[in-house]
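A single protein chain has been omitted from the complex, and every remaining protein chain is retained in its original position.
Which chain is which? They are A and B, in the order written, and residues in each are numbered from 1.
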Amino acid sequence: MTTPTAGPARFSTRLLLSCAAIGAAGGLLAVVINYLLALVPPSPLAYAVYTATIGVWALGPLVAVSLFRVPGVGLLTAVFAGVVNLVAPTGFLQVVNFLAAGVVLELPFLVMLYRRWSDRYVRNASVVALVLGSAGYYTSCALAGLFPASFYPWGALATLAATVALAIGVTLLAQRVAVQLARQGLGRRQPATVVVAADE
Amino acid sequence: MSAPLLLRADHVGVRHHGHAGFTPSDVSLDLAPGEVVLLLGPSGSGKSTFALTLDGLVPHAVAAEVRGSVTVAGLDAGTTPVARLSEHVALVFQDADASVVTGTVLDEVCFGPENLLVPAPEVLARAEDALRRVGLWERRADDPAVLSGGGRQRLAIACALALGAPVLVLDEPTANLDPAGIEEVYAALRDVVAAGDRSVVLVEHNLDACVDLVDRVLVLDRRGRLVLEGPVRDVLAGRAEELLALGVWLPVATLAALRLRGAGVPFAALPLTGAELRQALDAEETLPALTPAPGAARVAASPVAASPVSVAKGAADGPVVRVRGLSVRRGRRTVLHDVSLDVRRGELCALVGVNGAGKTTLLQAVAGVVAPPRDTVEVAGLDPARADVRKLARHVGFVFQNPEHQFVRHTVAEELAHALEVQRVPRDEIAARVDDVLARFGLSAHREVHPFLLSGGQKRRLSVGTVLVAGATVLALDEPTFGQDRERAAELLDLLDQLVADGTTVLVVTHDLQLVADHASHAAVLADGRLLAHGPAADLLADDVLLRAGLRRPPLAAALSGLERHAAWRSVTRLQDLPGGPPTGSALSAAAPSGSAAVGPAVSATAAAVGAGAGGAARAGGTS
Partner (left out) sequence: MSLLLDPWAQHHRSRPLHRVNPLALMAAVLPALVALVLVRDLATPLVFLLLATGLVAVCAHVARPHRVLVFVLPTAFVLLASLTLGLWSAPAEAATTPVLVRLGPWQYHLGTWLVGLATSLRLGALFAVALVPGVSATGPDVVRAAVQHLRVPYRVGYTAFAAFRFVPRFGHELATIRAAHRVRGMAGGRGPLAGVRRWAGYVVPLLAGALRHAERVALAMDARAFGAHPTRTERHTVPLRPSDAGFVAAAWAVTAAVLLWAPDLLGGLMPAVPGA
């Protein structure tokens, strides 16, 4: 048998699996939302709604970022959320979407070289990332010609307002969830709770 | 002669973050090839934690402070990565569900050796060998999720075998299993041990299931120190009274013999298995008379009750739970067929049956967790199909198998106050009742703690407390002892006995037939969604209806029913019914553990076990 050469991994198995758990939940949420939104009759209004609700997709990765505050956690959780979408036959496009969302989510932390993790910075960074993500989706819809001239300016402005409001709402929700999880002894700097529980 | 050193633990102590003391605090172990070592100790002595140090999961994956040293095949477990150690020590966990990573049984077994870069053909060879040894080769293409509980645990053993490690560590491998599953797992393990190529370290409470394959026993005390060590018979039979004093459980045959010794039955050596007990008793010409005649009307089992509630008194009232022609469908399948059942005030009625028999469905219908069809169930005068959820919750409490599922608030005190707030009880009354329950259940010191951060036993007490605080007169519990060790199980049952004595009606779903024998006044046997029998527990346990339902006799009944002499003894099911008293009172009164002195509702588990003729201690999930 060869000697193991892998050094201590930056992502412990525990962190990886925790991201997978949150990602799976977030990915399923996206599957459900997609099936629900599919019921909205297609129209520019529907695509405006999709644009504004991008943040809800990112709920899982945002919870993971708030909970763990480790570089790469947002991207990783987004990837797992995307992969879980492969349980739906249309999931292939979702993998790409989530990958993009994950990259966008990392950007505000990357520009600070992953040095800033205060509650406030995480909150602001999350809102910025969500608005950026929505902007990206909006651009691709616009390129596809989904927004006619009559959509401007009021439709666009309303979409922007809804996007920002939802981004703030989703961020606050994600942070609240993360705080409640941390209170149960889950997440960041806690040692694994499993064994202690099993063995008192 | 020096055997090759497999595994050596040298004065190992572990302190978890946020904990004051080291548990275990001082354990040493030298494992010989082919040897089976059983680790015993009361709850909280650190047995599972010690097991995790043997392959380095503590401290590598679970952050904790470790003192002393563990050496595995010459490697220091404190500094060698877990992955490297797993070539030498393989672990099997209590929760088999939590070890499944891949999509098929075969891939699952290959997962470990693949991680070790074993060449693919050898991976397959190892996997086939391991799966054949546990009898799962034919199911290699199945999804692990479709295996039974026992099957998944056998798969976990196969995974451990496939790693090729000469040492197998099993941490309470049968705590989550039903009797059939326990039998399966030990049959597989027996084959592994018989092959002689693996050493085994076993943490197990169910001594009746495992005692015949163990060579050596290590006993920890409550503080996690190694206090007794030796060959299995020397320790379990030779030092039985000391073990009881430590709060360690014994095989039911040994407990029965201890009790009978008090009544003058001579035992040259204490028996460890049912077969040995039977032989010893058959060797006697005469035995003392049995205390209450078995099968006669009995008091509701209640070792701590000051004034036992007799069945006769209960019968005077109308039924508290009344089920008439209840059928429940799930999708296209009928899971309950035309069940009718009465439970009277102050009864402890056990619902028993194999997995899928419909026990939990019946319990959930009675408690209104899943609304039953109208006019089929009446409980405390309400129809769960129509009653408002909040009103129903005031009269009927449902306790989940996993206590964590019960919790909806952020502190212990809020959790208890929740039911009262929902009912809009005045605030000062809430405070008083919450304080009362906190004190009764030994949780006063933890009132501001998050429920999930409690220990296992505390969580269980809180989950029962949350339903009792609202004054529920009917309590429904789903597998309350599942995944719990003996001591916590006994603690809970003492609590139930006390509630029953106070007039609460209790329904409990359980696999644990010795629990039924020792505590239930009545039992209902289900099979394939039908009620096969319902009546006094003692009558049913002596009846062959258990076998027809696919169940096994509880260990004591199994041992005694095969007696060739002493016909009257063949139908004994409870230790309490054997002549004789607690073995040695003086040694045992000192056993009340200071650590769990806060356990409010009852005497400490150990004292209860012994005081009640070891009623609580004798529980066992399966037969051996």
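Quick note on the criterion: a contact is a pair of C-beta atoms (placed from the backbone, for glycine too) under 8 Å apart; a residue touches a chain by one contact, two chains touch by 3 or more.
No experiment lies behind these values; they were computed from the predicted model shown.
Trainee: So which shown chains sit in contact with the chain we cannot see?
Mentor: Result: the unshown chain touches A, B.
Trainee: Touching the absent chain in the whole complex: find that residue among B:Gly13, B:Pro113 or B:Pro372.
Mentor: Hidden-chain contact among the options goes to B:Pro113.
Trainee: If the hidden chain were put back, which of B:Ala9, B:Val72, B:Ala90 or B:Ala257 would touch it?
Mentor: Here the residue in touch with the unshown chain is B:Ala90.
Trainee: For the chain left out of this view, which of B:Asp143, B:Glu429 or B:Glu448 touches it?
Mentor: B:Asp143
Trainee: Tell me which stretches of chain A touch the chain missing from the display.
Mentor: 2, 4-6, 9, 11-14, 16-25, 27-28, 31, 35, 41-45, 63, 76, 79-80, 83-84, 86-93, 95, 140, 143-146, 148-151, 177, 180-181, 184, 186-187, 192-195
Trainee: Going by the touch rule given at the top, which residues of chain B touch the chain that is not shown?
Mentor: Within chain B, the residues touching the omitted chain are 55, 57, 60-62, 81-84, 86-87, 90-91, 93, 95, 97-104, 107, 110-120, 123-124, 143, 145, 159, 163, 364, 367-370, 389-390, 393, 398, 400, 402, 404-406, 408, 418-419, 422-423, 452, 466-467.
Rule of thumb we're sticking to: only the chains that are shown with their structure count from here on.
Trainee: Distance from the CA centroid of chain A to that of chain B, rounded to the nearest Å?
Mentor: About 41 Å separates the centre of chain A from that of chain B.
Trainee: Within their complex, state which residues of chain B touch chain A.
Mentor: On the chain B side, the touching residues are 16-17, 19, 23, 43-44, 46-49, 52, 57-58, 61-64, 81, 83-84, 87, 94, 116-117, 171, 410, 450, 452-453, 455-457.
Trainee: Spell out the residues on chain A that touch chain B in their complex, using ranges where they run on.
Mentor: For this pair, the touching residues of chain A are 1-4, 6, 8, 12-14, 180, 183-185, 190-200.
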